[in-house]
Every structure is written in C-alpha cells, then in structure tokens.
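All protein chains of the complex are present and in place, except for one that has been dropped.
Chain IDs A and B follow the sequence of writing; residue 1 opens each chain.
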Amino acid sequence: MSALQFIEGPLFYFAAAVFLLGAFWRVFGIIKIGRKKDISPPKGSAVGGFIKGNLRHFVPRGLFARRTWLHVLGGYSFHLGLFVLFFFGAFHIKFIDQYLGLSWQALPRWGFLIAAEIAFAGLIVLWVRRISDPVMRLITHKSDHIGTWLTFLVMLTGCFALQQSHDMLKLVHMLFVDIWLIYFPFGRLMHAFTFFLSRGNSGATYGRKGINL
Amino acid sequence: MTEKADIAVAKFLEHTDAEAASFFDACVRCGECAEACHFFLSTKDPHFTPTYKLEPMRRAYARDKAPFSGLKKAIGLAPKPVTEEELVEWGPLVYDSCNMCGRCTLVCPMGIDIAGTIRKMREGYAAAGLAPEGLERSVEFVKKTSSPMGVTLKALEAQIKHQEKECGIPIEIDKQGADYMAIFSSMEIMGYPEVLGAYAKLFKKAGVSWTISSVAYEATNVGVQIGDGPLAKEIVKRVVDAAEALEVKHVISPECGHAYGAIRWAGPNMMGRQFKFEVVHIIELLDKLRREGKIPPGKKDGRKITLHDPCQIIRRGGLLKEPRSLLDDSCDNFVEMKYAGLTNFCCGGGGGVSANPRAKDLQTKAFSRKMGQLDAIKDLEAIVVPCGNCRTVFEDGLDEYESDYEVLGLSELVAQTLAE
Partner (left out) sequence: MHDLTTKFRRTPAGLLRIVLFLVLGMVWMGVATQATYAQSSVRAPGNAVNLPDDQGSANTLGNVSDSEIWDAIRGGNPNAIEALTGPRPEGAVFNTTGQQWRMLREGVIRKYLGWFPLVVIGLLAVFYLLRGPMRITGGRSGKTIHRFTLNARVAHWFMAGVFIILGLTGLMILLGRPLIAPYLGLEANSILTSAAKEGHNLFGPLFIIALVWLFIKFVGSNFFHIRDLKWIFKFGGFFGGHVSSGRFNFGEKTWFWMVVLIGSVIAATGIVMLFPWLVEDVRWLQLSTILHAVGAVLLIGVLFGHIYVGTIGMEGSLDSMLKGEVDENWAKEHHDVWYEQMTGKSAKEDQS
C-alpha cells in the first residue's frame, strides 16, 4: 500500500470516524448535562426563541458592527469562502462522489480560486487580529491557535496541490485533512456545531421571557 | 487546592448546566464582548473583557465536567485546577466589573449569556466565602431587618404617614384581599418616598385596591446579587408567604432592576412551585391601566426629557415599549439618547456593584459612558430613570461629573401628569 493509499484509505476512514463520533459525543455530552425545568409562568415561546436566537446572531447589530466591521468582514469572508471552496470545488465534489456517490455542479476554476482568496484573506485577518491586540491575546487559548493553523495548513496544502502535478502534494493535503478531522472534536473547531446550542439556549431564555431581542 | 477553592469549584460544576456548558464550548474567543462592556470601554483594561471574567468557571468545567474531560485528564491535557489565589484575583472581575447587564450577549456571534453565567459563578464565590465584604455586610442587614439598607417597619410607617399627609390619600397596610400588593426597594423607601404617594394617587384614580405588607415590603434581593441561592430563596419566600396570606391577586414589582427578575422569573424556580398570585411590574401595570383608560393623561411635562433603560427591566426584562408609551403621554419634549432601548448602556451600578464599596471608583468610571450619552443631547433637562438603584447611581454619578440634570422616577412622572 502506498503512502497516499494509506492516507486516503484507512487513515481517512479513521479520521472521519473520530470526527463524526467525537463531534456527536461532544454535542450529546453537553445536552446530556441537562438543565432544570423552568416553572415560572412564560410570557413567550422558548422554542421560538431558540430558533430566533440562532437566526438573530447571524446578523451583527448596526451600532456594534460600526465598531467591529473588520472583524465581521473577516469572519464572514473566511466562513463563506471556505464553505464555497469546500462544497463547490471540483476536486472536492469528485472526492465526495467517490465516497458517498453524491455529486453536484462544481464552480469553474476561477470561481474556486476567488473563493479561496476570500477565505485566505479572512482567515489571515482573523488570526493577525488575535495576535495584535491585548484583549485578544489575553483571552486566546492554545486551541484557538491550533484550530486556526490546522485549518490554514489544510487550505494552504490544498492550494499547493492545485497544479495536480505530483501525488506527493495531494498526499500532504490529505494528511493535513486527516489531522484536522481527528483534532476537530477536541478543540475550538467544535464551535461549528456548538454555536446553535449557545445561541439557541440564550434565545430560548429570552424568548420565554417575551423579550424581543 | 484549598478548601475554599474546593467549595467554589464544586458549586461552579453544580451550576454548569447544559446552557452554561454550551456557552463555554461555543465561545470562539473573538473578543467582541469587550466592545459592548462599559467597564472595558471606560478603562481599556483587557481584563474586563466579559468572557475573560468567566475563566475560572470555564476551566473548572473543562477540567471536570466537559465531554472528553476524563480522556484529556488521562493523557495530561486537562487545564490546571482552579486555585484560591486565582479566585481571589478574579473577584473584582466577577463582582466589581460586571453589572450582569447582558449587553455583551447582543454583540456575541455565539449569543452567549455571560451575565446569566456570572450569576451562576457568583454562587461558587458566595458559598466559598469569597464575595466582597461590602456585599456581605448587606447580607447581614437583610438577615436582621429584611432590607439591605436596614429599613425597619417603623421607618416605612413614618414614610407612609408623611406621604399620606402629602397627597391626602390613605395608604392601607396589610389589607386582606387587595388586588395588588406593592413591594419596594430600600432605595425608594428611604430616598424617593414620593413613589408611595404616586402609587396612592394612581391607584385611587384607577379604582384598584392595593396594600403594603408589614412583613414583606422589601423587593431588593441581595441573595441574587451576591449569588447566594438559599438567601435569595428566603427573601422571595417572605414576599410569597405574605402575599398569599393576604390573598392578594397581584404582587407589584417596583421600579427596581433585578428585583423583577428575582421574583418574576427566578422566584417560582427557587420556591419549586408557581405562586397563587401574579407578579407584575409597575411599568407593565401602569401601561395596562393607561391603555384601559383608567389613568388618563393630563397636562404634559414640558421639559426636555430622556429615558434611561434599566438593563434588568428593558434588555433582560422585555419591557421595551411600555415606558416609552407612558412617556409619550407624559411629556412634550421626549428625546431618545444614543444606543437607547435594548442596546443602552448600564448605569454601572447594577448587579450589586453599587452595594460594593470596593467597586466605587470603577462604577464612577463606567458612568462616564452614561455621561457621554447624556451630554450628547442638547439642552437636556431631566432623565427618567425607572429603577431605584440606577437612580442613586445616577445621582452619585451626576454629582461626580458635576452635572445637574434632574433625575425622575417614572411612576412619579405619570402621577404628576395624571388628568385631574
């Protein structure tokens, strides 16, 4: 078995399993802790608040956005860029097809490249902001750096492999993908799944009190 | 680990429910919350970043309760245990520089309720005896007299008598079967007793019966401020018992921030049952009576007036429109301040800060944000502050910054502008 076969085969299956089971366990573990039933007479709907809280926090409030527009721009650029380049990149669709038998329309190469540029720009802005401000340095944990750098390296090695000239480059990219997947459930990257719980929980509390935030 | 740290950590873990856990695990350390916090904005001290204030509790959770915490501990990757020194170091962050105003939740991309989590964190501090001395002193007072300022029944009766004379309307104590039972904050009884007269005038006009209990007239809940669950329950229980003994239909929560949340939302959960009466906020009640035409507005106040939004009533209480519709009827020249409404700044004294002498300087600094908001309004004359605690903070703050805007209570203003 060649190194690439191993990295794309057994190691990838292992990484994907760790990712799926780990992420599920972590979300389940949080929900499992439970919370005391609120018996105060409600003024509004908790479920409605849960949904509303999730949607409301996608959009920054104007007066705050004026102060933090760069951060909002960086955050959205990175996340949307990553979403597009991952789900609509031709290589990625082919890769998913190979495992799941699902495929859809890919972006043309120039579209993919623009998405990648936007994602990289956003990620760099987010990380340099982390190191260039006392507040950010004080509150940043190791797992913030690890998560950012792993994601950056996955993206960078992916872009290194763009010429598709050597298997070695694809191998390095896939190796980082595997590492990223294995790390995912244990660190900050989990925010991709926990965000709906925290937004929802606040939203539910507010919703129940009839607060229209 | 010392004994105190053990107690605090045990309480942290006990109070980390699924909600708090989701907050700890979702925070991406983006630092946006600093931009919303008046303590950070007025000092630029990074330690006042709201999410940082939760750090000891988050770490206790990550070490001992979070999913995979056992696995991480086994391979030596768990965070260090929380020490007593750290808890002491964090004391000013948990008590002095957080009003539990909830402004940070609005800016948080993850919607994390830091204020509510600070409330839970204080349980650990209070249980371990690490709460600030000043607040502990209020607790002593409450245990002795039921009021954090030591307001006795005698003092209340004196104030009532004076107000009866002033407005010419009798105020009945312990009236069995009244529609409404009013409770007040010590601040109001001692500092702004006109509110008693205002209630008498308004309720007479509306034709509703009301009373004040001789055993449970105090609304301030120091237990909630300091984070002492059993004490908070005791204080709520006193009101509930008195109201149910008098068989009143409603209890009126006064113009006081946290008192409303303490009895309306936390109360039934602390008591473990629903009450036999309904809790209603005075602003909610006045607005209802106004819309029913029972307290029609008369001649309006002509001064240029703005409204301060007490956090626990507006942002965290949901009474956003009611004070505004009351003010529209009561004054000619009402202007909103910048950030008005849900995103308004706290006065800086909520959440027990104003009762905590250690936090005095910080509170004054934080008030500078409020001063900025007020001074931005040209020719401002008066501010309506519908919260007894905010009101004292305003008076101190305006004094400190040598400003002479008048500070008004909402009920008094509504009573003054009532149709003859």
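We adopt the following convention: a contact is a pair of C-beta atoms (placed from the backbone, for glycine too) under 8 Å apart; a residue touches a chain by one contact, two chains touch by 3 or more.
The structure displayed is predicted, hence computed values, not measured ones.
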item: Contacting the left-out chain in the complete assembly, out of A:Leu113, A:Ile146, A:Ile179 or A:Ala192; value: A:Leu113
item: Among A:Leu80, A:Ile146, A:Leu169 or A:Ala192, the residue in touch with the chain that has been omitted; value: A:Leu169
item: Residues belonging to subunit A that touch the chain removed from view; value: 70, 113, 116-117, 120-121, 124-125, 127-129, 131-134, 137-138, 156, 159-163, 165-166, 168-169
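Rule of thumb we're sticking to: only the chains that are shown with their structure count from here on.
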item: Distance from the mean Cα position of subunit B to that of subunit A, given in whole angstrom; value: 37
item: Interface residues, subunit A side, partner subunit B - complex; value: 22, 25-26, 28-36, 38-41, 43, 53-54, 56-57, 60-61, 63-64, 67-68, 71, 75, 130, 133-141, 144, 185-186, 188, 190-191, 194-195, 197-203, 205-206, 209-213
item: Subunit B residues touching subunit A - in the complex, by the definition given at the top; value: 16-19, 21-23, 25-32, 34-36, 40, 46-47, 49, 51-52, 65-68, 72, 105-113, 116, 264-269, 272-274, 278, 315-318, 320, 339, 342-343
